[in-house]
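Just passing along the structure, written as C-alpha cells.
A protein chain is absent from this complex, but the other protein chains hold their places.
For chain A:
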Amino acid sequence: MTRKISPWWFAFFIALFCGGIISLFVSGSPDGLERVAMNQGFFGSAIQFFEGVLPNYAVPGLSNTTLAQMIAGFIGTIVVFGVLYAIAWIINHIHPTGRTEK
C-alpha cells in the first residue's frame, strides 16, 4: 500500500486554520444563551470559580490581542487533539483482557 497522507491530517490542518486564523474574524457578539441571559436580567449571576488557563480565548499578558487570540486558538485545537489522542491511545493499548500491548 502506498503511504498516503490521511485525510484526517488534512482535517486537522483545517481545524488549526479555523481555530487559529478564522476565529480572529468572527462575531464578538454575545452568543444565544448570553443574549437571553442579558435580556432576562440574569447575566450578572454568572460566577467564575476558575477563570481558565487562557481566559476569554486569549493568552493573558500579551499586549498584541490578535496574537494572543491566535496562539490561544492554536493551543486549544492542539490540546483537544492531544487529549483525545492520549485517551484513544490508552484505550487501544490496554487489551480488554488486561494485558498491555507493546
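Note that in this section a contact is a pair of C-beta atoms (placed from the backbone, for glycine too) under 8 Å apart; a residue touches a chain by one contact, two chains touch by 3 or more; residues count from 1.
Following the convention adopted for this analysis, contacts and distances are computed from a predicted model.
S.K.: Given the options "Cobalamin biosynthesis protein CbiM", "Heme exporter protein C", "NADH-quinone oxidoreductase subunit D" or "Glutaredoxin", which would UniProt use as the protein name of the unshown chain?
M.R.: "Cobalamin biosynthesis protein CbiM"
S.K.: To test your reading of the contact rule: which positions on chain A touch the chain that is missing from view?
M.R.: 6-12, 14-19, 22-23, 26-33, 35-37, 39-40, 42, 45-57, 72-73, 75-85, 87-89, 91-92, 94-97, 99, 101
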